[in-house]
Structures are given as C-alpha cells and as structure tokens.
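Here the complex is missing one protein chain, while the rest keep their positions.
Our next item is chain A:
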Amino acid sequence: MNILTGNDLATGDVIWWTGEDWSLHVDDAVDVGDKGEEIAQAQAAARNVVVPYVIEAERDGTGIRPAHIKERIRALGPTVRLDLSLKPADPSAGNWVI
C-alpha cells in the first residue's frame, strides 16, 4: 500500500494521512493509492504539513509497517531512546524497526 506522511508545521511531529486528517500514529494511515501526490499538494498548500510525501508500506497482523527502515524509525522514534518513542512501555519496540 501507499501511505502519505510529513511533519506537522508548528510542532514538527511526524504525521500520517488518515483520509481526513493527520495522525501521530502510523497505524491510522490509509492507502492513498495513486492519489498521494494530489493530496500532498493540497495539504501542503493548506500549510499545516511540511514536505508531505508518499511511501510504501505493508499492513500485517499488528498494524502498518513502512517498507524502509528510515520510515519505520520515523514512525517509532529513535531506537536508542525507547522512552522517547511512541511505544515507551514496550521494551521490544525497537525490534519492530529492524
């Protein structure tokens, strides 16, 4: 699937397109098919998201997993500070990235 990501303009947070709005959680992302560019342009013009772009991802039993490690790190947070990640309570969260 193709999903749309970017950073929130005011906070810099990594965000994911849910079909209507933006979420902090990659699992909320929707498949944008081939409409990614179009949505990205409209959203960038609305100016609440910085440099939105489309990436490839997969849905598995646990949620949505971006294809590239860089995007998985963006989705999770730094693998070396799980306390600062989006899964601070899960000691094995880092494994999701690799």
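Here, a residue touches a chain if its C-beta (ideal position, glycine included) is under 8 Å from a C-beta of that chain, and two chains touch if they have at least 3 such contacts; residues count from 1.
As a convention for this text, contacts and distances are computed from a predicted model.
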| item | value |
| --- | --- |
| Protein name (UniProt record) of the chain left out of view, among "Dihydrolipoyl dehydrogenase", "ABC transporter permease", "Sulfite reductase (NADPH) hemoprotein beta-component" or "Methylaspartate mutase subunit S" | "Sulfite reductase (NADPH) hemoprotein beta-component" |
| Positions on chain A where the hidden chain makes contact | 7, 9-14, 44, 47, 50-51, 67-70, 73-74, 77-81, 84 |
